[in-house]
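With one protein chain removed, the remaining protein chains of the complex are shown where they sit.
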Amino acid sequence: MTLEHLILWRRDLHRLPEAAWKEFRTTSLIAHHLGELGYRIVLGDKLLASNLMMGRDVDVAAEKARARRQGAHPDWLERIGDVTGLMGELDTGRPGPTLAFRFDIDAVEVEESDAEQHQPQQEGFASHNKGWMHACAHDGHTAIGMGLASQLMAMKGQLCGRIKLFFQPAEEGCRGGKALAAGGALDDVDALLSLHIGIHAGSGELVINPTEFLCSTKFDVHFMGTAAHAGLEPNAGSNALAAACMATTAMLGIPRHRDGMTRINVGQLHAGCGRNVIPDHAELHGETRGADSALNDYMFSQVQRIVEGTALAHGVTYRIIKQGEAIALDNSPALQAELAALAHKQGLATIQTRRFGASEDAGFLMERVQKQGGEAAYLILGADLAAPHHHNEFDFDERVMQSGVELLAAWARARLGVTEATLS
Amino acid sequence: MTLEHLILWRRDLHRLPEAAWKEFRTTSLIAHHLGELGYRIVLGDKLLASNLMMGRDVDVAAEKARARRQGAHPDWLERIGDVTGLMGELDTGRPGPTLAFRFDIDAVEVEESDAEQHQPQQEGFASHNKGWMHACAHDGHTAIGMGLASQLMAMKGQLCGRIKLFFQPAEEGCRGGKALAAGGALDDVDALLSLHIGIHAGSGELVINPTEFLCSTKFDVHFMGTAAHAGLEPNAGSNALAAACMATTAMLGIPRHRDGMTRINVGQLHAGCGRNVIPDHAELHGETRGADSALNDYMFSQVQRIVEGTALAHGVTYRIIKQGEAIALDNSPALQAELAALAHKQGLATIQTRRFGASEDAGFLMERVQKQGGEAAYLILGADLAAPHHHNEFDFDERVMQSGVELLAAWARARLGVTEATLS
Amino acid sequence: MTLEHLILWRRDLHRLPEAAWKEFRTTSLIAHHLGELGYRIVLGDKLLASNLMMGRDVDVAAEKARARRQGAHPDWLERIGDVTGLMGELDTGRPGPTLAFRFDIDAVEVEESDAEQHQPQQEGFASHNKGWMHACAHDGHTAIGMGLASQLMAMKGQLCGRIKLFFQPAEEGCRGGKALAAGGALDDVDALLSLHIGIHAGSGELVINPTEFLCSTKFDVHFMGTAAHAGLEPNAGSNALAAACMATTAMLGIPRHRDGMTRINVGQLHAGCGRNVIPDHAELHGETRGADSALNDYMFSQVQRIVEGTALAHGVTYRIIKQGEAIALDNSPALQAELAALAHKQGLATIQTRRFGASEDAGFLMERVQKQGGEAAYLILGADLAAPHHHNEFDFDERVMQSGVELLAAWARARLGVTEATLS
Partner (left out) sequence: MTLEHLILWRRDLHRLPEAAWKEFRTTSLIAHHLGELGYRIVLGDKLLASNLMMGRDVDVAAEKARARRQGAHPDWLERIGDVTGLMGELDTGRPGPTLAFRFDIDAVEVEESDAEQHQPQQEGFASHNKGWMHACAHDGHTAIGMGLASQLMAMKGQLCGRIKLFFQPAEEGCRGGKALAAGGALDDVDALLSLHIGIHAGSGELVINPTEFLCSTKFDVHFMGTAAHAGLEPNAGSNALAAACMATTAMLGIPRHRDGMTRINVGQLHAGCGRNVIPDHAELHGETRGADSALNDYMFSQVQRIVEGTALAHGVTYRIIKQGEAIALDNSPALQAELAALAHKQGLATIQTRRFGASEDAGFLMERVQKQGGEAAYLILGADLAAPHHHNEFDFDERVMQSGVELLAAWARARLGVTEATLS
């Protein structure tokens, strides 16, 4: 896999970033590439458990029309149903274990910088989809996955077992992982690898066992009250906005926990319709986090109680809707050692452990594999950055994509490679 | 009845004011006076419905000991049970209607001024019971009642029917009226009069139909949570103080009502035990008011919902305890006309209507009488004042007491008087 | 003036309602009609004080384009500048007083009912401008003004003095009146009449002296804080949403006032941008009201203090922007009597006084006239209604428009009419 190919793919994706659950163009291009290579393709509708997809609000027809205008592959676009993402499967035909890789493909809501010195501007691949940007390197992850697909297919003759490449939609906000895990396609996987570019590590480095993945629940709360004329009969209303204000204030006051880090945020609040009307609805978007699942559960259970109580206090009704979820993740120990050795051979400087400090819904996939006896690991592929993740001048050293492909391919060869003797 | 007697009684009571439910000395002196005159005495324990006495927290033994030291009548003090107040009944032995009069006897929590120009200081009858003062003229009401008792007994030979004189405890905070009404002693009463000295009217004036008696509910709320060390495990507590703060804030925000005046106050809040302990209890004292019963009910039902909801939101339990209650009152129309005519004859300037603007639990007594077909009225006996009611320099023109006795006696004569012919 | 004409005008306006400050079509049609009749036209830009127009956010080009598509008069549309509304002046050429009339022309944000039994649906003149509706009878007011213009011009030969017809934009939200008053065109007016259709009075009735016009201030508050990643460094943000919640809660808790009715509402709150970002901005839309200006000032001054304090408590900055204002209004006594007599003659049942209970920025115009010694009155022209004002099935008995025109014309004749003798 030449670096030039990886860069072409990455920049094409960077130029046309797609939001979570709207990655129709991206999905069609990956599907076309893997399909051409000979992979068996399973599309999103068959891959994700529909009842567990979170934070999904898509006008499918409009998004597909947009994707078509922006150069989606027309045949695949037609085949894609309502749900983005896909799996490509390579079956060597020889008995052996099943390996899996997971790449996330969606962009983030950041308006890309138009500063002259910003490399994507200079090189002409800055985002054309205003307000959205690949500021979290998922374009790089996707390119690595596409490159790995080529590489593995080229090695097919020397491999046994099966390989599954997962291209997951909606990682931002931790909205897609739980549904992908529950979909069942990982249930025969013996070992799963996932990676992220450039978190707290530079080019040429590999973090073997990143820690402190925050457990998180993303939620919306709706309060439904009764409107009334605020001048004529204020007593006749049930004030949803007042309930939301009190709920927000109370949530911010959830006590800290003895056992470690917790977080709460109400990031958005929208309520009311007219200046002189008692507001009959309010909607807030929030999230809890915890250093582990018990801590996050503590926070979210308090949120639920606060919402119930403040709704009661204001005589309004409510709904709480989970919009995303991430759990902790633990790299399988033997797999860590194996990958450290491979990285070493490849000339990468290995870092045993480093703080991740954010959330990742890969945890659901890893848990699914590990619970049935498989192994799983999540790596940080170091990369020099122009600016931090989610910053509007984010950019990364594209050369690391090649290392990524090579490391993953090397691992596949180590696990699935067959000797000449076996082949004959 | 000479004015000198009225003044003596009033000043004696003024000097030794007793708080609501603690009027043991006062009760004993009235009972002695009426008993000597020949009235049948019914004491508090037999007079008030025990389950409806509100805001009552009395160390009976200690208060009786105090009353004894302060010159209570020893025999009557012994006969008084736990509950203060009394009724004296005069039965003429001749068939006829039953009239009733109600006087309130308790003092208010005000520390009397020690200013030289304050008349009670000059004349040496300022309060000896520190922190308590007859700053609402109940000393005057009681003296009028005692004087009326003498006057009526003196007229007994010319009267038919029966007369009941009610000396009600615990009017301040509207704590005694509901229990007295429910006690049943008013159930055979054909007409009831009550009066207040000096509200918005001067010496020589009589307000026939005062209006805007505020309906009110006095309540305490207790929140019970769980203590925990605020440093070591803040998550382990349930914060009763936080619940009380949120409840208070929400109560202050109860919407105004289309139909008229409403009020809410949280007058006291006491919570917590140690600086470094999550507070496990909180207690707040509040009141609602409304221009009519529906408005006060609206306010108090919101309070109840808020307490329930905020307790739930904070994971604490709660109790709401009613500590006082006042309803609206309406003077019977025919009785108004009758009293206006009598007042006229007596040389008083009558004012048809004037705003009362506060609460009075005489409403319960009047409602009881009126519901069974009787008549009732509440009068304002005008008096020039040294300072407003509840002020620490409150004092009133004592001469009006004599007018009061005469007006009430004149009414009794008009209703119950018998002609020589009848007598012979 | 035939009723048929009035109905045609009213239904045309009803079909194409225009929001406050966007009444370009309406303004052009009125201007055309009055211009044809021979009135001197003064358009909005010359009529309203630009610094006092409140709650104005208009894309003038887009609105004019819309108005053109919807049949605005093209020549007048061109002459109208940025500001809607107009005055038409009739100068009789004979010395005499100056009379004025004020009509409001904007629609309200209500989506008209599509129920079959709703008369405007049946007759085909329901709103074509989705989300907006003449649900406050300003279409009727405007039609009356146009009919009056015809009538008065027809009478011109029998009149002395001058007549000014004001068609005011942006009465909804009380946004235009203050600027119109300050514009100065009323400064030579001796007497001003304004009216409203159907508030608490039925067809055939006229309320001579409606009362309880609420004083009101409409305001927006912006809080500006600092964004930060809610997971990584929550301490680095300044939470504008939290400030807005606390401000809202505190505003709802502004104490009731001894002197009478007050109101507070926060009708809308919009805050934050991303679920995982400490919100750096919040915007709330509110209003205060009071039974008189002092009460409204009390409320609004508390709002200002609360906003300042809560901003400080949360380390954010703020702006408060007035978006509308209404003051009380008092009908000149002599004018009341005069109008009652005229109404009587015309066969209308007069009601001396009735509660208005809402806000009206005609108060600014009346105050301007009265302060310089003129007279002013605001009448309620009774009308049977299909549903209350601002309801989506609002409709009124169109026949009352003719009575309205006749009453106003009769008053003009009474004040400005000249005898044959004078004319000859």
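Quick notes on this one:
Order of writing sets the chain letters: A, B and C. Residues in each chain are counted from 1.
Note that in this section a residue touches a chain if its C-beta (ideal position, glycine included) is under 8 Å from a C-beta of that chain, and two chains touch if they have at least 3 such contacts.
In this text the structure is predicted, and so the values were computed from the model without any measurement.
Shown as candidates are B:T27, B:N129, B:S203 or B:T248; the residue that touches the absent chain is B:T248.
Within the whole complex, the absent chain has one touching residue among C:P120, C:G237, C:G374 or C:G404, and that is C:G237. In the complete complex, the hidden chain is touched by one of A:R162, A:R263, A:H285 or A:H389, namely A:R263.
Per the touch definition above, the residue from B:E109, B:D259, B:D292 or B:D397 contacting the chain not shown is B:E109.
Take chain C: the residues that touch the chain left off the picture are 232-237, 239, 242, 246-247, 249-250, 253, 255-259, 278, 298, 305-306, 308-315. Looking at chain A, the residues touching the absent chain are 249-250, 252-253, 255-256, 261-263.
Hidden from this view is one chain, which touches chain B at 109, 173, 214, 216, 218, 229-232, 234, 239, 241-242, 244-246, 248-249, 252, 263, 265-279, 282, 285-287, 289, 323, 357-359.
Methods note: only the chains that are shown with their structure count from here on.
Chain pair with the most C-beta contact pairs: A-C. In terms of Cα centroid distance from the overall Cα mean, chain C ranks first. Separating the centre of chain A from that of chain B, both taken as means of CA atoms, is a distance of 70 Å. Counting partner chains per residue, chain B has residues 249-250, 253, 255-256 touching two or more of them.
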